[in-house]
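One protein chain omitted, others in place.
Coming up: chain A.
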Amino acid sequence: MAVSTTAKPGVARAGRPHHARPVRTGRRGRKVKDNLLAYAFMAAGIACFALFSWYPLVRGVILSFQQVNFVTDPYWVGLDNFRALFDDPLFWTAWKNTLVFTGLALIFGYAVPLGIAVLLNELRHFKAYFRVAVYLPVMLPPIVVVLLWKYFYDPGNGLFNTLLRGAHLPESQWTQSGSTAMISLVLVSTWANLGGATLMYLAALQGIPGELYEAAELDGASVWQRLRHVTLPQLRFIMLVLLLIQIIATMQVFIEPYQLTGTTNPDTITVMVLIYRYAFTVNHDFGLAAAMSVLLFVVLAIFSAIYLRLTRGGER
């Protein structure tokens, strides 16, 4: 693993046995110099990783067992932070809301892009138009999307209620009411993000060999049968990968509940919002927030491990 540029000394020795010694030390000297140079090139990068990902990971775990009060040095409290979490009713609410969000986001954000991609792959006109349309929301800063939808959701003269009124349908409180709040958040998030998954599916669809469809057609398979027995099995790998990416991303949902319903609303508080709240607003308790992060990390790590396994398997 560490051996990489050592192929040449052997050749040199075989070719010119008498000069083997001096050449070798010369090479070794150059190797040390090369390594120093390489690490000089990498120094800034390694420092950034050390400071902002490796060290914080370790520190986060340590913090979760500590009390941080900014008066004294942080001190060890064992499992107290975790106990405090389990005693906080909001902790369970946040997990429940997060799972609801992830579940709903999977139903919408997972099935819809797949459907759109299959459809767009069949349409032979306006390809650029469709591609731009579906990906444009992904490009917008998330805060723009969320604030725009805040106006759409306005229970008074928001666009959505105006349309419902026009169609003589019952109006909705959207983000303001417990029962529809979560689904309203999922709708915004889906609108903003489905373009990414759609384009990935489209790329995968274009990679399906046409002969498979031809063969199926010759065997008398209808369009639906071709979709079921050719398209979907061919997409299986990318579907699994996107499923896991989607789970990992949606479990960290923050901006939608933060901006649309605030950090105190128990109907929509999510794990990330609660971490933010513990650390930066109400409690100012970094230990508690770190403990919550560790729990979220463990859950996400399980999904990440599955994801890593799958993508590794796919490359082979």
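As a working rule, a residue touches a chain if its C-beta (ideal position, glycine included) is under 8 Å from a C-beta of that chain, and two chains touch if they have at least 3 such contacts; residues count from 1.
The definition used in the following text is that contacts and distances are computed from a predicted model.
Colleague: Can you work out the missing subunit's protein name as recorded in UniProt? Choose among "phosphoenolpyruvate--glycerone phosphotransferase", "Sulfur reductase DrsE", "ABC transporter permease" or "Succinate dehydrogenase, hydrophobic anchor subunit".
Modeller: UniProt lists the chain left out of the view as "ABC transporter permease".
Colleague: Out of A:Val134, A:Ala181 or A:Ile269, which touches the unshown chain?
Modeller: A:Val134
Colleague: What residue numbers in chain A mark contact with the hidden partner chain?
Modeller: Residues 1-2, 4-5, 34-35, 37-39, 41-42, 44-46, 48-49, 51-57, 59-60, 63, 118-126, 128-137, 139-144, 147-152, 156-157, 159, 162, 165-166, 191, 196, 199-200, 202-210, 213-214, 217, 223, 226-227, 230-231, 238, 241, 248, 251-252, 254-255, 259, 271-272, 275-276, 279-280, 286, 289-290, 293-294, 296-297, 300-301, 304, 307-308, 310-312, 314-315 of chain A touch the chain that is not shown.
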